[in-house]
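Yeah, one chain of the complex is gone here, protein chain that is, but the others are all in their spots.
Up next, subunit A:
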Amino acid sequence: MPVLCSSCGDKRAVLKRPKTGHSLCKACFFWAFEEEVHQTIVTANLFKHGEIVGIAASGGKDSTVLAHVMKLLNERFNYGLELMLLSVDEGISGYRDDSLETVKRNQEQYELPLKIVSYEELYGWTMDAIVKQVGRKNNCTFCGVFRRQALDRGALMLKVDKICTGHNADDIAETVVMNVLRGDIARLRRCTAISTSSEGEGVVPRCKPLKYAYEKEIVLYAYFKKLDYFSTECIYSPNAYRGHARTFLKDLESVRPSSIMDIIHSGENLSVRDGVKMPVQGTCKRCGYISSQSLCKSCVLLEGLNRGLPKLGIGKHHRLHDKILNQQPLTEKEERKLKAVHF
């Protein structure tokens, strides 16, 4: 006997919502999913009428669904937003080439302008070249730091007011767990925020409209909407530690499906004791980007790459920042410590 949709009570249910366990028909699922994103946008005041919004598009499922839903809601509810796609080309052959093709198709399907910024043009390094120098162990560090700045630079070129990213509920819960495991209280406090206001020169405010959407529901939505997305994991796989956290989260979800939301709830309600030292945000003395040190992470990593000392940006070498800024040579001992370790 077919199960009836628990929402309309009329049509046949085609899926069980991972988030609530309800059985829904296709139309009711689409409506619920879109309505939830809409309510997130409205209650969190993510956008203002007339704003230019850049959608960070990678060609993956999250950003493809984000682009689709943003365009749809913008028209349905008359947000009055001017939407654009913003992509970063990390320079990973065989992976990014294909996913960028997907983004280009999305651009045509959604009729949205697209801007692609590449690591190569911004930093003079492709990820392929970086991995050649640093090995596979820490490459995600480079990629993460560079992408963050690349999006900002692209956003400035496009003159957008805001960037929205495809981070979903699973990503945020995972980040909460990661920050607990690292003991990073400052990030733990910030990481559940749905939006960041402009933190300084060159930093565009960001928001996460899919913050409360389950990854599984994003996949279901993309599947039933037959959205065109690219589903291969990055060939430079993320570090093992994050992998552990991800597995843990999946296990939690299988024991209690609401775990993802429960962890986000925890993150939203944490209260840091008064008097716990938090890093003070300043700006990078070289490029002006926000940084709690005299040099931003991106500049330190780049300096390390250019000098052939890739470990410079990994771990804490704040003491060396002044030397770098003043273009002083490093001692032999310092150099030796920062050379790549080959695996």
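Methods note: a contact is a pair of C-beta atoms (placed from the backbone, for glycine too) under 8 Å apart; a residue touches a chain by one contact, two chains touch by 3 or more; residues count from 1.
What we mean here is this: contacts and distances are computed from a predicted model.
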item	value
Complex member absent from the view - protein name from UniProt, among "Ribosomal RNA-processing protein 41", "Cytoplasmic tRNA 2-thiolation protein 2", "Actin family" or "glutathione transferase"	"Cytoplasmic tRNA 2-thiolation protein 2"
Contacting the left-out chain in the complete assembly, out of A:M70, A:I194, A:C284 or A:I324	A:I194
Option touching the unshown chain, where A:I263, A:C284, A:L302 or A:I324 are the choices	A:I263
Identified contact with the non-displayed chain, of A:R148, A:K285, A:R307 or A:K323	A:R148
Residues from subunit A at the interface with the omitted partner, ascending	6-9, 17, 19-20, 22, 24, 28, 31-32, 35-36, 38-40, 42-45, 58, 60, 99, 137-138, 140-141, 143-145, 147-148, 165, 167, 171, 174-178, 180-185, 187-188, 194, 212, 233-234, 236-239, 241-242, 244, 248, 251-252, 254-256, 258-259, 261-274, 276, 297, 301, 313-316
